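Heads up, one of the protein chains got dropped from this complex, but the rest are sitting where they should.
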Amino acid sequence: MSIDTNVGAEPRTHAGGPAHSSAESRQWTARVRHAAESAFPPDQLLPDRQPAYMASWIYVFGVLTVVSLAWVIITGCILAIMGPTWWHVSSTGHFVNSLHLWSVEAFFFFMVIHLWGKFFMAAWRGNRRLTWATGVISFLVSVAAAFTGYVSQTNFDSQWISTQAKDGINSTGAGAFWNVLNFGQMLMWHIVLLPIGIALIAGLHVLLVRRRGIVPPFEVAEHHTEPVADAAAAAGEPA
Amino acid sequence: MSPDTKKPRRFKPDRDVKEWKGAYVPYDILKEAFVAFLAVAVLIVLLAVVFSSPDDPAITLKTWSVNSPVDFAQTAITELDGSSGTASYGPPYNSTPDAAQHIGFFEPAQWFGVHQPIDTAQDFVIGPLRTLPNQPVTQAALNVYQGASAAQQAAWTTAYEKAVANATDVNGRLHVPAGRYGPVGVIIGSLTAMSQTGGLDGTLLSEGGFYNTNYTKPLLFLADGTYLADKAGAQHLQGTQWGMMNETGNFPGQAWLWLYTMWYQVYPMNQSTNADLEVWGIMMILSVGLIFLPFIPGLRSIPRWTRVYKLIWRRHYRELAAAT
Partner (left out) sequence: MVLGVLLAALINLGGTGKYFHWGFIQISAANLVIIVLMIVVFVLAILLPFPKRKGDRQ
């Protein structure tokens, strides 16, 4: 597009460079792009290097959790193609259901090991508390998502789990509008609302890891008795 | 959020960290993710091929009443006389007084109220029977019952409950000893027969319309009996069996629910009528505690005290020691 409408956008055809910097632009678009660029410079969003202390197998459990979630979603999508009762009448469907079940088991397996590792590294240090919090919330939302899956199986398991769980949910008052015996409602929470929730929270979690970086090790000399000029300065944050 | 005046903040090793100014090594995160993706694919295919997944078929009201007509009838009379679990549940199904769980004054189920209204006598018994055509005996019995006073109805249902406690199953047919229970014998007998044909499953569901996907009524009716619970108990799925964690057969279940189900096994929850709310309260507090762990002194020091990190970062510490 080389139309020069002179409305304040960067004129690309001029040799002298942009007439207005995007930082000064009052546009929402420019301001959002600028904020995203400064929060996530490309080489921080997709880094090709990591700190040298990242040298342990415990570090692979985050990515194992994420790819297990990917397989939960992929197998769930295949089940969705044919509907919620397909797996009872088709051997292919039953196999896909098995893949879905085992990918959920793998997801929780890797996620909990990842949590243990991050706990023992005290990975919340250095302004990473939101990273920790989004990780815990991802776990809790995943438990809810798994639950809605179990009551969507349309078999004996669903009947028993839902009639039992109703007492817990009802006692909190949530049963007034979140009816675990309502298959249609539970299925839609399982395949629409909770996956979107998990994707958003887990996505935020991963972005925070990219933003803050992997937490450095504890210092060998563990005690700093004189106040550092600013703990924030030690953390390398801008003054 | 940076304060205008820079007051030196004491460095706390469990909260703060000196950011890394040292060496970096090449690390291909996308290749790592791709390898992990393939590895998990192989893992889940192997598990699916070797172990498959469980699929115990759903129980219908038909199978229940055919296999256990006595339990069905014993449940049905409690639905008619309002003494069943569902009928006396309280919110969200009905407003039975003092039924909602509470901790002190905190009674959220009561506050939210009845939003899934169920009248067990009408919804589970009388309504379905009223849909049957060409059943003059049943319709007449219903007319007599509904035309009687509340006291008379209670006398009949009480007498039937006593009698049906000694009922027998003769080749799948319900046989209830004689008693002064008026039209109630015909009503419950008809409902049992209707259920044995499969008609009750369909009728209960279609009370919500042709395309009803809400199984509240048939599930509550089913759960009021002992047939479903006995099948679950045989599979170690009941609450007192840590059932929340378990799956049918020898399949792994939901091991991540271990702490949630554990509270139900310990005092005072294991004897409390408010156990569900109490356990939810405990788990909410612990969950919030886990989210805010970085702010909790002592707990957030456990990683430093236990020194597992010395194993995780042993190469880093070795290189540091070699450099100094």
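Chains here go by letter, A and B, matching the order in which they are written, and residues are numbered from 1 within each.
One rule holds for everything that comes next: a contact is a pair of C-beta atoms (placed from the backbone, for glycine too) under 8 Å apart; a residue touches a chain by one contact, two chains touch by 3 or more.
It should be emphasised that the depicted structure is a prediction, and the values quoted were computed from it without experimental measurement.
Participant: Quick one: which of B:225, B:253 or B:294 touches the chain that's been left out?
Facilitator: Going through B:225, B:253 or B:294 one by one, B:253 is the residue touching the chain not shown.
Participant: Given the full complex, what residues of chain A touch the hidden partner chain?
Facilitator: Per the touch rule, chain A residues meeting the hidden chain are 49, 52, 55-58, 60-61, 88, 91, 94-95, 105, 109, 112-113, 116-117, 155.
Participant: Using the document's contact rule, name the residues of chain B that touch the chain not shown here.
Facilitator: Interface residues of chain B facing the absent chain: 22-27, 49-57, 231, 234-236, 241-242, 245-253, 255, 258, 265-266, 308, 311-312, 315.
The rule we apply is simple: only the chains that are shown with their structure count from here on.
Participant: From the mean C-alpha coordinate of chain A to that of chain B, what's the distance rounded to whole Å?
Facilitator: Roughly 27 Å, centre to centre.
Participant: Inside the complex, what are the residues of chain A that reach chain B?
Facilitator: Residues in contact with chain B: 46-56, 58, 60, 63-64, 66-68, 70-71, 75, 87-88, 94-95, 97-103, 105-106, 108, 112, 117, 119-122, 124-126, 129, 132-133, 136-137, 140, 143, 146, 150, 153-160, 162-164, 167-168, 170-177, 179, 181-185, 187, 213, 215-220, 222-224, 227-232, 234-239.
Participant: Chain A touches which residues of chain B in the complex?
Facilitator: 2, 6, 8-20, 22-30, 32-33, 36-37, 39-41, 43-45, 47-48, 51-59, 89, 91-92, 100-101, 108-116, 213-216, 219-220, 222-223, 228, 231-232, 237, 239, 243-244, 247-248, 252, 254-257, 274, 276-277, 279-280, 287, 290-295, 300, 302-304, 306, 308-309, 312-313, 315-317, 319-320
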